[in-house]
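A selection of the complex's chains, in situ.
Note that the chains take the letters A, B and C in the order they are written out, and that residue 1 is the start of every chain.
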Amino acid sequence: MIKAGIIGSTGYAGQEIVRILLGHKDAEIKWYGSRSYIDKPYADVFQNMFKLVPDICKGEDLEALCNEVDVVFTATPQGLCSTLVSESVLERVKIIDLSADFRIKDVATYEDWYGLKHGSPQYIEEAVYGLCEINREKIKKARLVANPGCYPTCSFLSIYPLARAGLIDMRSIIIDAKSGTSGAGRGAKVANLFCEVNESIKAYGVAGHRHTPEIEEQLSLASGQKALINFTPHLVPMNRGILVTAYANLTKEVTEAELRVLYEEAYKEEQFVRFLKEGVNPETRWVEGSNYVDVNIKYDSRTNRVVMMGAMDNLVKGAAGQAVQNMNLMFGLPENEGLRMPPVFP
Amino acid sequence: MIKAGIIGSTGYAGQEIVRILLGHKDAEIKWYGSRSYIDKPYADVFQNMFKLVPDICKGEDLEALCNEVDVVFTATPQGLCSTLVSESVLERVKIIDLSADFRIKDVATYEDWYGLKHGSPQYIEEAVYGLCEINREKIKKARLVANPGCYPTCSFLSIYPLARAGLIDMRSIIIDAKSGTSGAGRGAKVANLFCEVNESIKAYGVAGHRHTPEIEEQLSLASGQKALINFTPHLVPMNRGILVTAYANLTKEVTEAELRVLYEEAYKEEQFVRFLKEGVNPETRWVEGSNYVDVNIKYDSRTNRVVMMGAMDNLVKGAAGQAVQNMNLMFGLPENEGLRMPPVFP
Amino acid sequence: MIKAGIIGSTGYAGQEIVRILLGHKDAEIKWYGSRSYIDKPYADVFQNMFKLVPDICKGEDLEALCNEVDVVFTATPQGLCSTLVSESVLERVKIIDLSADFRIKDVATYEDWYGLKHGSPQYIEEAVYGLCEINREKIKKARLVANPGCYPTCSFLSIYPLARAGLIDMRSIIIDAKSGTSGAGRGAKVANLFCEVNESIKAYGVAGHRHTPEIEEQLSLASGQKALINFTPHLVPMNRGILVTAYANLTKEVTEAELRVLYEEAYKEEQFVRFLKEGVNPETRWVEGSNYVDVNIKYDSRTNRVVMMGAMDNLVKGAAGQAVQNMNLMFGLPENEGLRMPPVFP
């Protein structure tokens, strides 16, 4: 039985790790870390866990935690994990970091976009970018996994087969993404009140969102070319779900059928990526509560562009689900253990 | 492995049975019945099931069905199941009827409130009212279970301990209930369009809703007195969830603590009924996607009334979850098999 | 041209006064008071007012304000207005207080339910309860109007004709009310975040909500008997709207037609109270953005109870609209000036 600790267990992503691990055969949570609710029953913070989680929230003492668990999930603000990691820590536990601290290989890029001094740049090289479908073998051997961002996961998996095939101009990509409000976190802000979000949609972080360099880095690795993108996220009045609509110029004339073969090839062995039938657009309602990413494309012969679409649950495949998928890989378990739940609809 | 057939698998409740049984260790679905989508892939109707359910929808030929399965769920409009049941059917399969056909013991009451001629009154006596917490032992031996209505389940479990104890005036009960829109079904009606339901709340079926006699019958059985209630359901702009707020006059002076003991006593062995801490009101968000009913009470000394509250997911404990709970009891399986999923929040 | 000042103009109710007065022929806003946004452009706080309101938010200096305006709206937390009012103030301006400070005639009841010491009990007697349909003549002469609470307005108008007629047992009334989330204000609280409110419904303030004594006082005045009620508000995932479902025992046998006559009689001259056709239930979607209250009843012969229903926009008739209606009366203007906008649907 794998013993898990969660730093930041009282955020939305942290709570989703709890939900998933409660259904995991081979893992149990031994440490519910929380800065805000220390000494309070976890089920008082998330009443859905009443009678399911009897535990009391603890602090974020990583030293103590390392002696009690095998794996630590850090579902915390940017900059915290990088200050906590050390050789002593990594010798005792595996770390799955849901923050951005170890996702970007170029430390200057990280520090520039995040406005932070990196706390332990010496581990960036070692850290594995935990996009399971791409880095499966490396993840299996990793001590430190950088769990991908929600927008990067959905964006990358929507574009990857064409980027890899060299069929799209890597400087023409435009990613227009839409996210449910749980992505904004559980902090008490006027902008995230029900009446402010409901019955509205807006773009935010236009031309400056921090997930931009992460997406560019991964697309560059996949294509072998320097990707330069426009990425625009939007806030949608729904709890969960990310939809990506991405556009790119094709580098040569193709047919939709040729493009489809590349997706089928790329994802034919992947349980959690569903390449939809021709003409069926991804919708977030069909993946809610599950670890699936639904992907499809549409070729536009008028403009010789391709529209690439992906839908997933931002809290599952975009955070907690992928973190557990990573844990499964790191501990030699079936990759889908704890993650077999079908999407919940409606 | 229990083989299950679902008549009406393409409604919301039918699809929820599918979702739950996909995670059930000891059951598999062999027949996806649907009047509207016959010969169409099930996953085309519910895209969340893509790659999970490869089956094609079949019709409602109960004779054929009975030879292929061990249990049949009928998630169909009122009046259908009662015309399908026969001795020949009941000798071969167990029936769990999600419609109202066998819930009410008095056939005249059924025919009066539903405006239908009952198709097989000879089986009403045999049918067991499938409220597992109350009729567990009878369900274990039943061939035909009448799965309770969503409002009755939530209403009854909120009131039961006080009704049983004789502490409330059974003619003073007022049940004000609120339901998410999945309770209205998947039929294409203007009244259920997004723009008609969103940003609004209304009462419906005032003083005439068909669940009224079902609730009265069960409360009468529990209390040994004739219950006569006002029941008013409301439509709420959300997908899932039922909240019941019930009021009753106390028959003598009590304290809240005395009342609480009765609930604790009634539900201490029940996994799926959570009697909340004092002062914590049930909220539908905390039970979504799960088989839990959250219950609590508040005593009002000013009026000597008690306010009894219950929250549950109308599609799970209010329909598909309870149906599977019944199936588990009927086949000698652990009562919670397939039903251990924690509530999904947010 | 009436000059108006608003203390608390950056809350939801304050902003709604702004919206309404922008369409008012005979009034203009001269003072946008705000504790939180002082010196900030009003249209930066509420971007809908961009290019419509060029003003900068000012503080809450009532002395200065009194010299610049003819009427002051206080859309502030309980307890503030009563500390600001004085003879010097009332000699210069009329006050319409949207808080609860002057609604309840019995100061001990106020202090008990609100947990506050009243700041100027000497004005309670003079203050007129600003329910225009009931106290029209008194309001015309008032210097200080206590604008009714949202729940009390909708509850009272739903019940009033039967209370006045002595046809219902004033100790049997149960009011189950449902409100959109704007009623909870614009404060940054976790409980009011989008993801916490969306897809959920809950009761709150059960047996203890502060609007209870206000409703009881008004119903007692209307009926000439001591009203003792249960009042339970609920939070609904929508922006605006209040729905009241009220229940009472009839004191004698009646027909629905007899009851309907009383409502028709009571409201036949009232522009803003719409008594609906028989069988049509009030729905909040049909009053949104307007000053209407839609009312209807259903007699239940089984229980000899009446179900009284009302729907209105909590920010309009429940706050800002009624406040402007009061202003119109106080200044001898047409009662509906600025309030003729039809409901906005969908």
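Observations on the structure shown:
Just so we're on the same page, contacts are C-beta pairs under 8 Å (C-beta built on N, C-alpha and C of every residue); 3 or more make two chains touch, one makes a residue touch a chain.
None of these values were measured; they are calculated from a predicted model.
Each chain in view is the same protein; 3 are placed here, and the whole complex, as held in this structure file, contains 4 copies.
Note that in this section only the chains that are shown with their structure count from here on.
Taken over every residue number at the interface, the positions common to chain B and chain C amount to over half, indicating a same-residue contact.
Among the remaining chains, the Cα-based centre furthest from that of chain A is the centre of C. With centres taken as mean Cα positions, chain B sits 36 Å from chain A. Between chain A and chain C the centroid-to-centroid distance comes to 46 Å (mean Cα coordinates, whole Å). The geometric centre of chain B is 38 Å away from that of chain C, both derived from CA atoms. Residues of chain B found to touch two or more other chains are 199, 239-240, 283, 285-286, 288, 346. Those residues of chain A whose C-beta lies close enough to touch chain C in the complex are 12, 181-182, 186, 188-190, 192-199, 237-239. Residue ranges of chain A in contact with chain B, taken from their complex: 12, 15, 19, 22-23, 46-52, 182, 199, 239-240, 274, 276, 280, 283, 285-290, 294, 340-346.
Put simply, chain C touches chain B in their complex at residues 171, 174, 176, 178, 180, 195-196, 198-204, 206-207, 228-230, 232, 234, 236-241, 243, 245, 247, 281-286, 288, 298-300, 302-303, 305, 307, 309, 311, 346.
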